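The other protein chains are all here in position, but one chain of the complex has been omitted.
Take a look at chain A:
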Amino acid sequence: MTDASNAAPLREKKSLLVVDARTKKRNAAEARFKMYGIIAITLGLLFLAVLLTTIISRGTGAFTQTFISVPVELREDKLDKKGNRNLEDIKKVSTFGYNPLLGDALSAVIAEGGFTTEITKSKELRKLLSSSAVGQMRAYVIENTDQIGQTVTFDFFASSRVDGYIKGRVTREDLARDKNLSAEHLDLVDQMIEAGVVRKKFNPSFIFGADASESRPEQAGLGVSMLGSLFMMLVVLFLALPIGVAASIYLEEFAPKNRLTDLIEVNISNLAAVPSIVFGILGLAFFIQFCGGYLGIAAMKASAPLVGGLVLTLMTLPTIIISTRAALKAVPPSIRDAALGVGASKMQTVFHHVLPLAAPGILTGTIIGLAQALGETAPLLLIGMVGYIASNYPDSVLSGFTDPNSAMPAQIFEWAKRADPAFYERAWGGIIILLVFLMTMNIIAILLRRRFERRW
């Protein structure tokens, strides 16, 4: 007999069919909680939808560009006065020498199309075209000297104002005080569109081209800074992955648990939260000023993707170490016991059994770390990988690591801060490309995880 059996019952007897007030309250609380969750997720999805539609609606314009096709007579008397096709002589003709050819060609287009316009001056006519047009012609002539004397049809970029007009960004009112283009030009453009001389089409040079000067937004592309990002990611992958995995394996499997390892552990976690700009200034001080300047290592110079990669490696290491350690921790200890029990050494246990089981987690962590590094901007600005530097392709794979370059996010930042609104559109377009890269990397991470995941 215990005391409990003597006590009065705490609950009075009631039918199960009657829901008491307390239960009702609990159920209501649960229902409310579920509702909060649904609201939170709906809000999240809503923001995501707003983000994506904004990016897509503003950015897709950057992938198309307005082109004007102009047949140009490459007159021998202007381009090769001596007529002996000597490349050195041809190169002496600067882009200014091509201006008259272009003006004449445009006049011819107007005459041929029967367009009516007040504009007659060559200089005024050329405002329809990007200032890159003469450069394009000159490059073509130097490549194909045999074409001198012939008439060649070029697809020139329209100037950014014309492009803006066609994309609806520029109106006639806007041009009232604009010295780059006038309303008459637009009247002419309208006729040219009708005749099919002016067309908007897909512009591969936005994806593959180099950055251009502030006055030629129509010519600017992301290609070179994309290469800069690629070389940096190579540095990060080949440094951060082995160092990070080795450090994690040592800390997780071999290191004694004491004050020192505790301290290291805490500091690794803290490093993951250090603002990236701090790593940037560290890179500036250590890699560029100390290694490059004081020690005189030639490859360690400002704006080099090698230095950018090293800085991003420092930034990515904590992420990789933390996720690798989590993956190693998740391997059940029974597997370690099993391997040790049959007489495997500690290292055999780790490399034969633990590491393969942790591989999916390690790969996921690495790819997420890389994706993070790919989108990092602030530290790159500090080490001089600013956007406008990305105007030349590197000469070789090796010089890809050391030649001054930029990176995708830095290039986007550069475009976003330039004055011409045509760059604004390109910044959004750049964001789309960056997001495509990040999504691809995340999909690869998911696929790898699926592929290597083993159950026990």
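Everything that follows uses one rule, which is that a contact is a pair of C-beta atoms (placed from the backbone, for glycine too) under 8 Å apart; a residue touches a chain by one contact, two chains touch by 3 or more; residues count from 1.
Please note the rule applied: contacts and distances are computed from a predicted model.
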| item | value |
| --- | --- |
| Hidden chain of the complex, named as in its UniProt record, picked from "Phosphate import ATP-binding protein PstB", "cysteine desulfurase", "3-oxoacid CoA-transferase subunit B" or "Phosphoribosylformylglycinamidine synthase subunit PurL" | "Phosphate import ATP-binding protein PstB" |
| Option touching the unshown chain, where A:K121, A:H352 or A:R451 are the choices | A:H352 |
| Per the touch definition above, residue among A:I243, A:I264, A:V278 or A:I335 touching the missing chain | A:I335 |
| Touch list for chain A against the chain that is not drawn | 256-257, 332, 334-345, 348, 352-353, 357, 454-456 |
